[in-house]
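With one protein chain held back, the other chains of the complex are shown just where they sit.
Lettered A, B and C in written order, each chain numbered from 1.
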Amino acid sequence: MVIIMNPEATRENISEVIKTIENVGLEAKIMEGAQQKIVGVIGDKTKLGSVAIGALAGVDNIVSISKSYKLASREFHPQSTVVDVAGVKIGDGNPVVMAGPCAVESRELLLEAAEIVKEGGAQFLRGGAYKPRTSPYSFQGLEVEGLKYLAEAREKTGLKVVTEVTTVEGIKPVAEYADLIQIGARNMQNFGLLKEIGKCGKPVLLKRGLSATIEEWLNAAEYIMNEGNPDVILCERGIRTYETYTRNTLDLSAVAAVKHLSHLPIIVDPSHGTGKWRMIKPMAFAAIAAGADGLITEVHQNPAKALSDGSQSLTKERYFDMMNGIKKLSRFMREENLNPIIEG
Amino acid sequence: MVIIMNPEATRENISEVIKTIENVGLEAKIMEGAQQKIVGVIGDKTKLGSVAIGALAGVDNIVSISKSYKLASREFHPQSTVVDVAGVKIGDGNPVVMAGPCAVESRELLLEAAEIVKEGGAQFLRGGAYKPRTSPYSFQGLEVEGLKYLAEAREKTGLKVVTEVTTVEGIKPVAEYADLIQIGARNMQNFGLLKEIGKCGKPVLLKRGLSATIEEWLNAAEYIMNEGNPDVILCERGIRTYETYTRNTLDLSAVAAVKHLSHLPIIVDPSHGTGKWRMIKPMAFAAIAAGADGLITEVHQNPAKALSDGSQSLTKERYFDMMNGIKKLSRFMREENLNPIIEG
Amino acid sequence: MVIIMNPEATRENISEVIKTIENVGLEAKIMEGAQQKIVGVIGDKTKLGSVAIGALAGVDNIVSISKSYKLASREFHPQSTVVDVAGVKIGDGNPVVMAGPCAVESRELLLEAAEIVKEGGAQFLRGGAYKPRTSPYSFQGLEVEGLKYLAEAREKTGLKVVTEVTTVEGIKPVAEYADLIQIGARNMQNFGLLKEIGKCGKPVLLKRGLSATIEEWLNAAEYIMNEGNPDVILCERGIRTYETYTRNTLDLSAVAAVKHLSHLPIIVDPSHGTGKWRMIKPMAFAAIAAGADGLITEVHQNPAKALSDGSQSLTKERYFDMMNGIKKLSRFMREENLNPIIEG
Partner (left out) sequence: MVIIMNPEATRENISEVIKTIENVGLEAKIMEGAQQKIVGVIGDKTKLGSVAIGALAGVDNIVSISKSYKLASREFHPQSTVVDVAGVKIGDGNPVVMAGPCAVESRELLLEAAEIVKEGGAQFLRGGAYKPRTSPYSFQGLEVEGLKYLAEAREKTGLKVVTEVTTVEGIKPVAEYADLIQIGARNMQNFGLLKEIGKCGKPVLLKRGLSATIEEWLNAAEYIMNEGNPDVILCERGIRTYETYTRNTLDLSAVAAVKHLSHLPIIVDPSHGTGKWRMIKPMAFAAIAAGADGLITEVHQNPAKALSDGSQSLTKERYFDMMNGIKKLSRFMREENLNPIIEG
């Protein structure tokens, strides 16, 4: 931590700052120039708790340097983590694909979708049984009934199941039926939910919040890991920006950022990331080329009839076409050793 | 709803769109020009559920027109709502002030702070017993113990108590001790929490999400109101933008926007909205001048020792100074009939 | 400047960083903790030119501390600047108002508008003769003809004239006819234009760029001042955010920020800042209450017929109503000594 003093800060101000730092057992170093004085703090910043140095007289600004997450950090865990989800490895260099409808709408539609997903070559079936919707009047999901259909589809196809949990009460049923539990963007900082998920014993897919920084996202992972659950997979799903042409702005640089800052696997959601089916294939290709560990995408046999997010769903044919490209591309990159990520 | 067709959309494409609309009992009207064809949809849009018109062939884009919230809308409820919180009226033209520490840190500190808050003239004591923190290693609040201190401070001062709830399990204790229950920015789209709050029978202070649009915010209010709780007060607390000088960008235009779109009262939080104590007074003055129904601000007898957000807290002296200005300003505006808001 | 080294940075890496810093005549100080090493740089950072410390081995990140602007900075010029524009003082505690149509449309309309502006009590007539428009097919302004009408309106009313310059070639005619030259948001980082404006000898109204940070904005002022022109007035006109309800998000906290960081006057544009006439009055009140040195707002006798930005223009009646409030409010604040700004 570096504390920048006002140009007019007095000796006493600086002494007070240093005393406050030393009081909690940290070391302070002063650097003084003609126009500025700064105080560096060495040691474990968490000792400061939230003591508000910024409110001391003469303090202009504080710059945080060390990261507040540890378990999620590559610094403390240099080797990349491979998460095993019911036998499917995520993060081992072989991208996985999770596909399916946005919401579980009916048993028949889901089973049909699962067959398509399986035929296309994905390893996971996705589908929401609990839907967080902006308006209370939108379809909110089939809940436990939807979970049962997902489990049935797994039986029939061998696909693993990933589905979202939106409340603490939902954790038990979702953990019972799903192989991978998704935390959605709107719940990325629902800390109560994160803590409970950390105790549920199932791998977690943690979507980036709508306007979360990468640091906040890794801190959200830290909440889960800190409760004893190391199996966290991150998912970039687009961030909120001023651009209105796309639903969100898919931040593919987050793949490289996460690979540098963390040892956790990261996958990409080009459906929510763009909101437009036409952009799914190019962004899926791009994600794989950027080094993502996988994709999660919406597929619907009849997008126009989908109860949620149809415009960003792929038809069967487009899904097959995307999968064909993804498979070729990832195989080629592996064979040619085209690793985009610079570790360390 | 207006559906914009691709220039190359065929007759069949348009027919299919119209059929889909009419199938759910809505009426469709076509407008055709040389380069563009659009289809307007008349009637209650919720009938469409989430049928994804956007995924039909030939559809280029969809523009939503009617609002998805009703109970929160001024259209359906032209008269401004005044919320009565344990006898204090919010929204009646007399701005209220809620002040206190960010977090309840100890019994002594809180009681001392409450005396200051009371002396300055605020009507509400604020203070977090449950703190949603970015890092799991930061101070998380005193929980029920903190609630009891708040209740004790109320006994001693007569101030009303506003405090945040972060989980469904927390609703019961918070509702027992608080007069006004706060939903924080990070939980604005925690829909499970919103629904339960809607049933708790207490007035709610709903903070705007970090990057929530005004429409999403009013939809969040709708979730609460739809469960039978009409007593919602909105709170603008700054939005996330590219600017890093301030913690958030306080969007004071939201006051005018909410007054136009909704009948609900709105207050402003200049502490979180700026992150800098130096900006609290100017932004508090500005909020009152813009027509806000009140303020919520952080006050701490020793900001430098505060366990949370000290840099954005006012000292006792600065709080008194701000209150002095606020009182004069709001009295003057009332006496001179200087109403900034243009209703209707 | 503070240089944060990678945890795995070697002794050699750190030595190389220090050598590079000392080579340009600056002093380096090391701070070393268990998990992090940082190097502080003391002295005039501009000596570093753009030597890219960040590209040295072992460097993780660089944090800039000292400001890159000097002439615009309050640190180097503690006393607030009052700019005299043809006899009207800006920044002396008496807010000024600049009003008029977005664009000069015709001689008759402008002269009529000027009478209204005058009658309402503003000191400046605004009106664009050169219009920067997103589309090449939109009305681009009457150019020199428009400037002449502005000068004629000044003759008739005694109002001062503020108008925008968009090109280097335009500086000469604009400087000839205008009292105050405006640099629009889209040109805030048109550095060629800024440099030439710095030599023109006329006061400048520098609008904040659409997505400019406060620091970039003050650096833009520095470009002008560095050419010998000290008479710069800043204008907050809204920034680009994800919110679509308003045309821009008016950042009123910029008033307090500028007053703290700089000695230059700052005014506010609630017309462009919101894009909605209904929001002009509340945001104008708020700007004055926040301590702004003035306002610039659009007024049009028949907004529906305006060739540009009619939706954000005030009618004559609404303008008079706003002016009435502004005058009362600013007089009251002066008389009561309600200064929102905390200097120093």
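We adopt the following convention: a residue touches a chain if its C-beta (ideal position, glycine included) is under 8 Å from a C-beta of that chain, and two chains touch if they have at least 3 such contacts.
Quick caveat, the model's predicted, so the values are computed rather than measured.
*Asks:* Can you work out which residue in A:Ala113, A:Ala287, A:Ala306 or A:Met323 touches the chain that's missing from view?
*Replies:* In the complete complex, the chain left out is touched by residue A:Ala287.
*Asks:* Which one, C:Ile30, C:Val144, C:Leu210 or C:Ile342, makes contact with the chain that was left out?
*Replies:* For the chain that is not drawn, the touching residue is C:Leu210.
*Asks:* Among C:Gly146, C:Pro303, C:Gly325 or C:Pro340, exactly one should touch the missing chain; which is it?
*Replies:* Looking across C:Gly146, C:Pro303, C:Gly325 or C:Pro340, the contact with the absent chain belongs to C:Pro303.
*Asks:* Of A:Gln140, A:Thr166 or A:Ser211, which residue touches the hidden chain?
*Replies:* From the options A:Gln140, A:Thr166 or A:Ser211, the contact with the absent chain belongs to A:Ser211.
*Asks:* Would you write out the residues of subunit C that touch the absent chain, in ascending order?
*Replies:* 20, 46, 49-56, 62, 68-69, 132-139, 166-170, 186-187, 189-193, 195, 210-211, 216, 219, 222-223, 226, 240, 277, 300, 303-311, 313
*Asks:* Just checking the interface: what residues of subunit A touch the absent partner chain?
*Replies:* 211, 213-215, 239, 241-246, 249-253, 255-257, 260, 273-274, 278-279, 281-283, 285-291, 325, 328-329, 332-333, 336, 338, 340-342
*Asks:* Contact with the hidden chain only, please: which subunit B residues?
*Replies:* Subunit B touches the missing chain through residues 2, 4, 7-8, 27, 29, 31-36, 38, 40, 42-44, 61, 63, 65-66, 75, 211, 240-242, 244, 344.
The rule we apply is simple: only the chains that are shown with their structure count from here on.
*Asks:* Centre to centre, by mean C-alpha position, how many angstrom separate subunit A and subunit C?
*Replies:* 38
*Asks:* Which subunit B residues reach two or more other chains?
*Replies:* 211, in rising order.
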